[in-house]
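As structure tokens, the structure follows; a few thoughts come after it.
What you see is the complex with one protein chain gone and the rest in place.
Moving on to chain A:
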Amino acid sequence: METQAPLIEIRNLVKHFGSVIALSGVSLSVHRGEVMCLLGDNGAGKSTLIKTLAGVHRPTSGDFLVEGKPVTFTSPRDALDAGIATVYQDLAMIPLMSVTRNFFMGREPVKGFWPFRNVDFDHCDAVTREEMQKIGIDVRDPHQAVGTLSGGERQCVAIARAVYFGAKVLILDEPTSALGVAQTSMVLKYIHQVRQKGLGVIFITHNVRHAYAVGDRFTVLNRGKTLGTYAKDEIQIEELQNLMAGGKELQAVSEELGGMV
């Protein structure tokens, strides 16, 4: 609350891959306790944008500010250290590994002296069980493989992991796209819970309904550009849908099909 600067702000971000222009001027910002929905159809540049924010790609030009200070990330690790955690749609968890090992992957707490330093697995198990309980997933045994959890549970574990490790901003890459109705509502509920904790969330989706259910503001991305950012009270769900799909074409199709897309 003290700092007024947004958690993340990007201005006119441009990213080229050789001759391919993936992003040509993207601007957005996320504040504390806010769910910023990033909407865009396939090929709009969502993935590139996320990967740039997560430190996988370096922007070709443009400003990237974290809490008002310009940053350059050279690896995903840098982004993590700056408090930006990304939960990828399909790459969030390793199914063959246990919940605990997944939860602490890459950030294992160690005890003892080198070369006898080992991971404090008792602590890990306890933390995992506790964190899972907080989000209402009953993990009978933290050693069970993540492959035994449902898709929604996996997303929640991935989000819980990011929150536990002190993320200030969560980037969620289509967390609901592969889920059923019940599991989607479970994930959306959890996103709401995370917002109340004061984190900033960037929620990427192409499902306007899911976005509208939890979003505070909506940024629409099309062909590597931001079309604009709208607060929830400024825009209706239908408008958002049209904007995202490039307007006219979708409307035409929608009329053809009898008005429901």
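Worth pointing out:
By our rule, contacts are C-beta pairs under 8 Å (C-beta built on N, C-alpha and C of every residue); 3 or more make two chains touch, one makes a residue touch a chain; residues count from 1.
Note that in this section contacts and distances are computed from a predicted model.
For the chain of the complex excluded from view, the name given in UniProt is "Xylose transport system permease protein XylH" [choices: "GntR family transcriptional regulator", "Carbohydrate ABC transporter membrane protein 2, CUT1 family", "SpoVR family protein" or "Xylose transport system permease protein XylH"].
Contact with the chain that does not appear here is found for just one residue of A:N12, A:S27, A:T148 or A:N207, A:T148. When the missing chain is restored to the complex, the residue among A:R11, A:R58 or A:R77 that touches it is A:R77. Listed by residue number, the positions of chain A touching the unshown chain are 54, 56, 76-77, 80, 86, 88, 91-97, 101, 104-108, 110, 117-119, 121, 140-141, 143, 145-149.
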